[in-house]
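Can you read through this structure? Questions will come right after.
Apart from one protein chain that is not included, each protein chain of the complex appears where it belongs.
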């Protein structure tokens, strides 16, 4: 029998999620939900079988709806997700899970108590390039990871409800935690807002981990360059995942310093072969939707599940506190 | 009559400075000085007219020497520069001027009291690309400068006597101060050392200025990429100086956000023409040497003179304190 | 009243054309036509108002159809276009118009005699980048055009019914003729086939024009690089249209040789400013469809009309003859 899914919020991501879910085998987009009748009318033709609702309550009143996808404004994520979970439905919520740790914890509690699946839309965790990067890290091919840095720059859409840390950095934080598998013991953020008072357009984050590893994020929607890139520096090799590259998104550099056997304490620069392994060419969004459905069917914890989503919010909140403290001085 | 110059320290930069000074009109490389007889012998053929010395004292004993160029290890800069200035000679010292503000101030005092020229080898300030960037900033072509960031990355030479902040960052700090013309009111640095205990291989710096402008530096000699780049984000336009580009080192982007006249508080993304003005193709090192000689002749204050060099050390020291404080937590 | 259009051939381009025509104001996709019932069924949902036909005859039997879009296999272009035009309907036919000059001339005759619009789908002529390139050529900004070269390389789809000259080169030939406004007086082509006997995978073409200007095309679907680029070398400036660039598709170089006033017959290399003007960001396919409809409404000759399409076939046929002659030796 088909899994009946409701998609709530028909802004940018909602319709994309609906389209990708709609083509999966044995998945039915049963409801489209948005407060705007125009939005519903606009997207109706693409999902002729779906019913329309103006509120989440209407959707949840249909007992046959098993899963709800939330692509609503960020300020509503936590409350709506909690409502969905408390109603005993599986919930996919766009990133970030919440705008505070307290809110995120309430959602995670709801998921645990309801025994349903909670998945956060940390899309990059489903990108084949990130999967390859993780494989390189975990296989030891890079040696010990020293540090990671992410560059997410663009002349992008200014947001009024999120700063660059929460809007852009949620991606990078989720990837860094995914790659390193530990939470930072020290975080620091600095930024500045130029376009809208109090909404940072550019943010720099530093994270230090208990293992001694470090990460840095350079986030900006006010930049002449368009960069979406991670660099991992390991003791044996270094690797880059460049999502703006049309081909060769992953590059592994046999670069580093070798101890000079002939001298004490001297190092020799090693600059060896460079290679770009192929990565799968499937769309991250499709893979993400498939994963959500598979976790529901198998009762499995999603890669970007409750705990994972909470960890991201925990780091974002800590970074925001550092940002606020710096601004206050 | 020829200006008689002594070059002290025949490592990497000393011979380059000697070569560039030696071809200037009415300049004579009168002395080569190094503690190593092998180094002296190796460079002797390029300067057949120069006398050789093993110590600065010998050089200063020659009353006809008017100017001394110091390209010695960084730990000796301040003491030797003070000695040169107190001996009434003009002094060019490689960057940074000193390893502490206290030391730098002593040198600056010596320069003021002796009335001689003190110039610090902040080479980038003599780069035609930086000159063009400054022209763009000062002409208002970029509008108000919002922030600047520098990327100085490489798989480079590991140093034992300086970390990446002092070795690489001295360049970037000098350029940022040169472009903005003010000193930061808040600085923050984070970094990590992997190759040698206590010597940071990678450092991230944030500077906030009284005007509200900001700067960020990403410094590393442990990176797969080779980047030497400044990006200036202004309210009207953005510009990049990319020193790794073979051509088109300067690029100006007509990019930004414009207030939408038809709505309240909304912004429209503007992505207009891009252009790369030509810049002079003269070598920064030659220009730097010419400037030193011209300042001596005209009794002028060098662009990277005493106060300028002191300001750079002040910022580096403050960044180092932030780095140390973070490490200690 | 709406213009009723039939789209014939539902392979790759047909559905794209139907989709773009379908959203134009006062245009109705009245018929979808394809010999394959599966293809019709697959595309039916996107055009719920369209009737279905298995043959062109059925379509033409509907007297209310005013225009027919042909996106059928290349071998059928000429015969079907002639049938459409002789039936008094306007015709858009995918490039190339025909596989021989004789066939193309029959179609052009049919268009002239029927007084209807014939337009050939030379898509690049509707690309804002080509429009900008033409503007640069015609405004004299480049000086006199010396020569143009095109690179169209890829690891692409092998074709069994066309070689790289006809499949890829039709684009480049149409652009070169569009930019220069004259037909070549000398053509030469060389190529080689590796994957399928007699079907060239790589072709090099040289064209010399009566004015002395020249053009070269490098065409290949068996190449590690992906290039889609035109370079125009003029007496004053040079320009590139790089369709693979995400931004800055057009670049103008103030480069060339200047007569040295101080010597006789010597030249000085000039390497001045480089700039990238913005170009419109509208989709060429949408612009092409709008142009077809506008020409029907205004009774105007399309930019890529009958004579233009015939000229392209004339040049392609001459190049093919050169290719065959070389192969025979």
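When the chains are written out, they are named A, B and C in that same order, and each has its own residue count from 1.
Here is the rule we use: a contact is a pair of C-beta atoms (placed from the backbone, for glycine too) under 8 Å apart; a residue touches a chain by one contact, two chains touch by 3 or more.
All values reported here derive from a predicted model rather than from experimental measurement.
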Contacting the left-out chain in the complete assembly, out of C:81, C:98, C:238 or C:295 = C:238
In the whole complex, of C:96, C:169, C:256 or C:309, the residue touching the missing chain would be C:256
Looking at C:126, C:147 or C:292, which residue reaches the missing chain?
-> C:147
Missing-chain contacts on chain C, rising order, are 146-147, 149, 155-158, 160, 186, 188, 190, 192, 194-196, 201-202, 204, 206, 208, 212, 214, 216, 218, 222-225, 231, 233, 235, 238-240, 251, 253, 255-257, 265, 267, 269, 271, 326, 329
Against the hidden chain, chain A presents residues 247-248, 271-278
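We adopt the following convention: only the chains that are shown with their structure count from here on.
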Chain at the geometric heart of the assembly (C-alpha centres) = A
Please compute the C-alpha centroid of chain A, do the same for chain B, then give the distance between them in whole Å.
-> 40
Gap in Å, rounded to a whole number, between the CA centres of chain C and chain B | 54
Where does chain B touch two or more other chains at once, residue-wise?
-> 271
